[in-house]
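Submitted below is the structure of interest, expressed as structure tokens.
One protein chain omitted, others in place.
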Amino acid sequence: MLLQQLINGLTLGAVYTLIALSFSLVMGILGVLNLAIAELFMLGGYCGLTLIIMGHSVWLAVPAAMAVSGVLAVVVERVAYRPLRDAPMIMPLLSTLAFSIIFQNVAVNVWGSDPLQLPDALADARLSLGTASIGIMQLAVIVVTVLLVVALGVIVQSTKLGRGLRAVAENREVARILGAPASRLTTAAFALSGSLAGAAGVLIGFHYAAITPYVGVDTGLKAIAVMVVGGSTRIWGVLIAGPLIGVAEVLSVVYGGSAIRDMVVYGLMILVLLLRPQGVLGGSSMPEGERV
Amino acid sequence: MSTYAAGLSADIGIALLGGLSVYVILATGQLSLGNAAFMAVGAYLASALTVYAGLPLTAALMLAGLASGFLGVLVGFPALRLRGIYLAMATLGFGEMTRSFFLDFAPAGGAGGFRGMGPVSTAYIWAWSASLLVGVVLLERSRLWLEFRAVNDDERAADLIGLNTTAIKVGAFGLGAAIAGVAGGLFAYHQLYIEPGMFGFDRSIEMVLYVVLGGSTVAVGPLLGATLLVLLPEFLRFLADWRLAAFGALLILVLLFRRQGIIDRGMFRGLSRRKWATP
Partner (left out) sequence: MRAPDSVLEFRGVVKRFGGISALNEVDFVVPRGQIVGLIGPNGAGKTTAFNLASGAYTTTAGDIIFEGRSTIGLKPYQVARRGIARTFQNIRLFRSMTVWEHLVVSNREKSRIRNILPFGGAGRETCERSRRILDLTGLTAFHDRLPVSLPYGMQRKVEIARALASQPRLLLLDEPVAGMNQDEAGELLELLLRLRREGLTILVIEHDMPFVMNLCDHIYVLDFGLVIAGGRPEEVRRDPVVLSAYLGEDGGCSR
């Protein structure tokens, strides 16, 4: 039973990890919270699940969802972020929020507000693992997450694009002055981030065996907490924070105290924000060394 | 006035207070994405004080405002360590924490919510909203408000010319939270029923929108923003199911073409300057 819950927790955590990575890509590079990610995630889920219901395989559904969400993320970047990149951070925050309102409305109108269910045959298919068993769909969640994280790792660590992204994340000001091709990198960051969110959407559909237009907000906020707890510009902390919070969530749903759990998660997030004067997050408080 | 119009008008009054609560905090350069939490505290407290303790509503609202304000001061201190988006995320976390707290807090009904509040008149709601609006408008004409703006413009320089930036920022948080607390109490009485889901992230964001759309440099900005945003769904009714999408698109347009909000300080400058220069 406990093992079973751990597996459920891991799959949920895998999804949190992916969305947190999605938030963190844009956050780390631009210092902007792209609130549209929550709904790009939801839309990705709808695209993927629709394909699966039509009988296509996971290997088509996930890339298709990634493509759709990736492209939409670029639209968000062009319309809602780029014209406001010099404005106070509250502006892109709200303009990306505006997009998420639009996306949610579109989803409700296209797919209705009732959940879109995964076919029972798929949702119930299980692979036995001794005392516990793992759903085929859960297995898919973990496999896809691992593949995507590895792919992201390769992109970030050993491609020219990745080096550019890291340089900007390291020090936005310096990178701008040194003339990192900011515009192209920005687009790339949004696209990558969007496609991760899209994939995560399909996976959350697998996890719950259904998707609703409202899955974005709750999961999205949680993922922001995961990003912060894992360290918002360092990508790898999220790999630990995501599964941890996922497992904690599933266990607390089963054994009670889910409200306490949320308080702990967000409390942890606030604590991390407060305790890292600059470190992982960079510039979250006023350093004494600021030139006067 | 039809009950329908009265209902809308009450909504505007409460929304205005929500907007003002964000406005006051934002005036010192701090963005709070957690003001719904202060509203929740005010709502539950005012309701409990009247329903359980039998206090008159006005007294309960005052106490609710004070308690929320006190909580705001408590939140304001750690907030000093954070800036910009990090402060926004931390306040977001605070909002979600508070919501989870009420979900689990049995005496307040937990997820089932809390009821027992009697109806209040729109006039009563507006008596509060209008007086607090006037209060903020007057405050805007005080020297203290210049201190707020100095902190917003350049905190370091403000500190170095002798302004106690800690007190100013924490004070603004407390004042904003107090206004949100009153808004919460009125909201509870207007709705007759409250539950934690009413005080989530959406609500916090809504309050920020009133300010940013209406204008974040003058207190009438939130008034305009609240009015527009409450009435907009009515205007967009003809779009039926696409109302929200249209709203999102409008929001983007305003942000792109009128960053400072619909009203800004420049429109009022002539007026306030003369007052300064002639004592």
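As written, the chains take the letters A and B, and residue 1 is the first residue of each chain.
Criterion: contacts are C-beta pairs under 8 Å (C-beta built on N, C-alpha and C of every residue); 3 or more make two chains touch, one makes a residue touch a chain.
Just so it is clear, the model here is predicted, and its values are computed rather than measured.
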Quiz item: Hey, which of B:Ala5, B:Ala123, B:Ala157 or B:Met267 is the one touching the hidden chain?
Solution: B:Ala157
Self-check item: Candidates B:Ala6, B:Leu55, B:Val120 or B:Leu139 - the one touching the absent chain
Solution: B:Leu139
Exercise. With the full complex in mind, choose from B:Thr50, B:Thr165, B:Ser204 or B:Thr227 the residue touching the hidden chain.
Key: B:Thr165
Exercise. For the chain that got dropped from the picture, name the residues of chain B it touches.
Key: 138-139, 141-144, 146-147, 149-150, 152-154, 156-165, 217, 265, 269, 273, 275-277, 279
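What we mean here is this: only the chains that are shown with their structure count from here on.
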Practice problem: Go ahead and note the Å separation of the Cα centroids belonging to chain A and chain B. | Solution: 30
Quiz item: In their complex, what parts of chain A are in touch with chain B?
Solution: 27, 31-33, 79-80, 83-84, 87, 89-91, 93-95, 97-102, 104-106, 108-109, 217, 221, 224-225, 228, 257, 259-260, 262-263, 266-267, 269-270, 273-274, 277, 281, 283-286, 290, 292
Exercise. Going by the contact rule at the top, pick out the chain B residues touching chain A in the complex.
Key: 31, 78, 81-86, 88-90, 92-94, 96-97, 99-101, 103-104, 155-156, 160, 201-202, 205, 208-209, 212, 241-245, 247-249, 251-252, 255-256, 259
